[in-house]
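Can you read through this structure? Questions will come right after.
The complex is shown incomplete by one protein chain, all other protein chains being positioned as in the whole.
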Amino acid sequence: MKKLFRLFFIFPLILSCAKKEQKNVLTLWHVGSEEEAQIIKNLADKYFTPESGISVVCESVSWSEAHTKYLTAIAGEVLPDLGTMGLTWASEFGYKGAMVELYERFPADVETLKKNIFKSIWESAELKGKVYGIPFDLTVQLLYYRSDIISKPPQTWQQLTEVLKNLNAQNKSMMIAWGSLDWIGFSPFLWQAGGDYYNKEGTKSIINSEEAKTALKFFADLYKKYNVPRSAENFGAGFRSGEYPLGMCGNWLINSFPYEMPELEGKWSIGLLPKGPSGKRTSFIGGRVIGIFKTSKNIDKAFEFIKFLSKPQIQKEIYIEVAKTKNIYLPPNVNIWKDLPIKEEFKKVLFEQIKEAKGPPSVLGWDDSTKYVVEAIQNVIVADKSVEEELKKCEEKLTQHIIK
Amino acid sequence: MNSKIKRKINYKKIFNKTTLYLFLCFGFIVMVFPFFWMLISSIKPREELLAYPPKFYTLKPTLEYYKQLFTLVPMFRYLLNSIIVAVAVTVTNLFLSSLAGYAFAKHKFYGNKLLFTIILGSMMVPWQVNIIPSFIIVKKLGWLNSFYGLIIPAMVNAFGIFFMRQIISTIPDELIDAAHIDGCSEFYIFWKIILPLSKSGLATLAIFTFMSQWNNFVWPLIIIHKSEMRTVPLSLAVLNSQFGNNFGLLMAGSTVAIVPMLLAFIFLQRYFVKGIVFTGLKE
Partner (left out) sequence: MKKRKKFKKHLISYLFILPAFLILSIFVFIPVVASFFLSFTEYDGISPPKVVGLKNYVDILFHDRLFWKAVINTVYYVIFTVPIGIACSLAVAMALYQKIRFSALFRTGFFLPTVTSVAAISVVWRWIYSGDRYGLLNYILTKLGVLAVLQDWLMQPSTTLPAIIVMSIWGGVGYNTIILLAGLQSIPDSVLEAAKIDGATPWERFWYVILPMLKPVMLFLVIMSTINSFQVFEQVYIMASTTEYFGGVLYSALTIVPYLYERAFKRFLLGYASALAYLLFAIIFMITLIYMKVSKFYEQ
């Protein structure tokens, strides 16, 4: 009985302690690996906490469940102060009223941040003059190639088809390891052809253009004529064996390949995506933004932390720490790039490709519309439907689903 | 003459037996192969993992992935969470189901039939119908991200009550009546007579409940947002999305997730069989 009594007495005490502590604690959900979350936490402990007196708790959330998790957390009002998230999510959640609009609240600071961040990624983070998240990192679609098999990476679409013909003759091919059969894989081709999903104002879809038709036909031919496999789960193995000496994939393999396949040292490299008919090499750029939730009681301090994470020297440290885990972190801050300890040859390609890249369209309703684009792509490639009809249907759906 | 026939029959018998064993072995291989591959992949060195042609054995076994598993992610914590949830749910299920089952089986009270029918009827409702409002209720109670949210909604279920009622109704009334005459309280009878007499039923229910909790995926996926509260099935999904190209690590994770259930099955096989037989025939 005494024990029970003690328990009753102690329990609320513990609870109240925990609550008191929360005042100087920021919680951050980080969409990504456990290791990255730990790195952010360590950096905060090392520099941020001593300076500001605020400690930071960092939880990792896995990519595949993150979107669902944020939505349920918004509904359940069990949100952290801050969260990193997919590029377009912040606008989506902001539209639902769950996030702090940063431009309005911290105009001067946001303006300064904007100046230092790659334009290509900022465009996707800003929605009609509203900013719900600041870019935290970026990911860009690149060409990986085996230099011992392909002497020079293809520079144009035409060269790409020539290389593929050659490879096919040797029973080899290319893999599209990021966005196979979906809009992420298709977008670079669309932009390289000079097309786009929406008009400049974001009021209407223009996916039924001649440029888009050219792009989709070319993209479909990769699968139908040039034996690009539909799934690319084993890109690493195929690249290693030389059966797939060419691949389009995000930059995340740069630091893991040397570790996974040391015997290929010096036999592979990365290149820019080939130029399309419009003369552009536009790539797809993704990444994460970091935003503040409205339910936070420490909005100002949370923003201090965002500014802290945007500092060049912090982003450099994140890069170094992440590289130790055989992964890669690409900072969105332009000014830090010259100091990044990446192989010069790679850095040049990455920097150029990021400058010539686009993110997902910053139009409300896009997240709900991707399925129509995916359907059009898959109908053309898998079900042999006509490009013209599919794009026409797709354009109607996209325009219809724009939220005004 | 006679011996000739006998020999002929023997040949036929041997032939039949051989086909039988061939069939069983073939089936056995098909069933067990994915598990075998999982185990072998979790101890293969990196360079053999995606070798072509696939290698079905390894001469250089390594525990590297198991080390990774327990250092990269807090696997011990996840195992602990799963064990806490599964054990708590199992214990409460046994107690509450048999308590209610006893009342339904042996007591006469107003509404006995009606209440039992409602409980039976709820077994027909697919869980998808409940999950959204349950989520909202758990949210309102403030149990998201907690053991409460994982354990309390699962503390009892209709199947368990039904199952225990059937088990307890086979206990002869005379035993209970005799206890009544001796002046024992109802709870004493339940605790000292009913429970010991339904041991095998309880064991079966325990295993079923533990199994379904151990493998439960959707409910934790929805209510758990904190990494330290993840259960084993959730952690597998996380491994899958974070280390998708580290096949060995994924296999080590799956092996660790399966081993507890496998051990439980091997040691308690007869209860498993008994329990399934029961659900199969008595409903």
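We just call them A and B in the order they show up, numbering each chain from 1.
Note that contacts are C-beta pairs under 8 Å (C-beta built on N, C-alpha and C of every residue); 3 or more make two chains touch, one makes a residue touch a chain.
It should be emphasised that the depicted structure is a prediction, and the values quoted were computed from it without experimental measurement.
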item	value
Hidden-chain contact residue, picked from the options A:33, A:88, A:141 or A:234	A:234
Hidden-chain contact residue, picked from the options B:79, B:155, B:171 or B:203	B:155
Candidates B:115, B:184 or B:197 - the one touching the absent chain	B:115
From A:74, A:131, A:193 or A:342, residue that would touch the chain that is not displayed	A:74
Which of A:60, A:192, A:333 or A:379 contacts the chain that the document leaves out	A:379
Subunit B residues touching the omitted chain (full complex)	20-21, 23-24, 27-28, 30-32, 34-35, 37-38, 41, 50, 52-54, 96-97, 99-100, 102-104, 107, 109-110, 112, 115, 118-119, 122, 124-134, 136-137, 152-153, 155-158, 161, 186, 190, 211, 214-215, 217-218, 222, 233, 236-237, 240, 247, 250-251, 254, 257-258, 261-262, 264-266, 269, 272-273, 276-277, 279-281, 283
Residues of subunit A (touch criterion as defined above) contacting the omitted chain	63-64, 67-68, 71-72, 74-75, 96-98, 179, 181-184, 229-231, 233-234, 237-238, 368, 370-371, 374-375, 378-379, 382-383
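Going forward, only the chains that are shown with their structure count from here on.
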item	value
Touch list for subunit A against partner subunit B, complex	29, 32-35, 37, 59-65, 68-69, 72-73, 75-78, 233-234, 236-237, 240-241, 256, 260
Footprint of subunit A on subunit B - complex, ascending	46, 50, 52, 72-74, 135-136, 139, 144-145, 221-223, 225-228, 237-238, 240-245
